[in-house]
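Yeah, one chain of the complex is gone here, protein chain that is, but the others are all in their spots.
The block that comes next holds chain A.
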């Protein structure tokens, strides 16, 4: 009799564990702390979070995973938000931070309260937090390598930088300048700031273009490629090889140009879906499988061969995206070790 009951219980447990493969984290609550929502990358990022975590909650992998966004992109506001999350007793906080070091105090209180903190995109330097970093330096260098391979005879280049004073912009710039030293037949004839914003980049390029000689290529940091193309066309000049940043309007323009006269370029950026990778890393940590603190995130690259496919999958006016899975996080952990 007792053995029958025990047998039933065992069967029920088996059934349960099959349905809830991650029973260990089934009761866990993971919050997203986001510092800004005012552009298409962040909007896609938030949608990706909702899609992926909604599925995870439905499958019983975690209890809940709400997203919180501060209104003003201010460090103080995000620090207060994190304090609230500590009080509300979340098990993990996934954070896109307003500053790499100014939030470290709040992050440390969260860690001290036993909360797992995973930072991505805008990463934090607090030692207790995990960092999903992107090799922006490598991305910058890769653009120059691509142009060198396409234009062996060299030529004049324009560099569109992002937001002055940010670590991401510095890393991009360093990668580009280092690689340019190895290709002396390229001449950087103008550097402008586009603030990663299409309208600002368009204005900056249009402002310098009248005074510049023939341009062979444009180095970019994302969000600025289509604006640069617009500036060239409204100045009545032929568009050079402009590196794109995975926006749908950039890809659509590229395809249109390719169909017309064989125009070819490349495009790369971090997928906004990287937030889902951060979510799964948090889940792995809560599940008792912590990866190393510093993890290198892959970025999404689009070439002429993958252009048509990617464009077809990207919503009009949106960004090329990729949602990551639990397996991706496990692989990242394996590579990290």
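To be clear about the criterion, contacts are C-beta pairs under 8 Å (C-beta built on N, C-alpha and C of every residue); 3 or more make two chains touch, one makes a residue touch a chain; residues count from 1.
Convention: contacts and distances are computed from a predicted model.
Enquirer: Looking only at the UniProt record of the hidden chain, which name from "STAS domain-containing protein", "Fe-S oxidoreductase", "ABC transporter permease" or "Stage V sporulation protein AC" is the right one?
Expert: The correct option from "STAS domain-containing protein", "Fe-S oxidoreductase", "ABC transporter permease" or "Stage V sporulation protein AC" is "ABC transporter permease", the UniProt name of the unshown chain.
Enquirer: Considering the whole complex, which of A:133, A:156 or A:197 touches the chain not shown?
Expert: A:197
Enquirer: Where the complex has a chain not shown, which of A:29, A:42 or A:333 is the residue touching it?
Expert: Of all options in A:29, A:42 or A:333, contact with the hidden chain holds for A:42.
Enquirer: Among A:101, A:234, A:256 or A:325, exactly one should touch the missing chain; which is it?
Expert: A:234
Enquirer: Since one chain has been left out of the picture, which residues of chain A touch it in the full complex?
Expert: Looking at chain A, the ones touching the missing chain are residues 37-40, 42-44, 47, 71, 161, 164-165, 190-193, 195, 197-200, 202-204, 206-212, 226-227, 230, 234-235, 247-249, 315-318.
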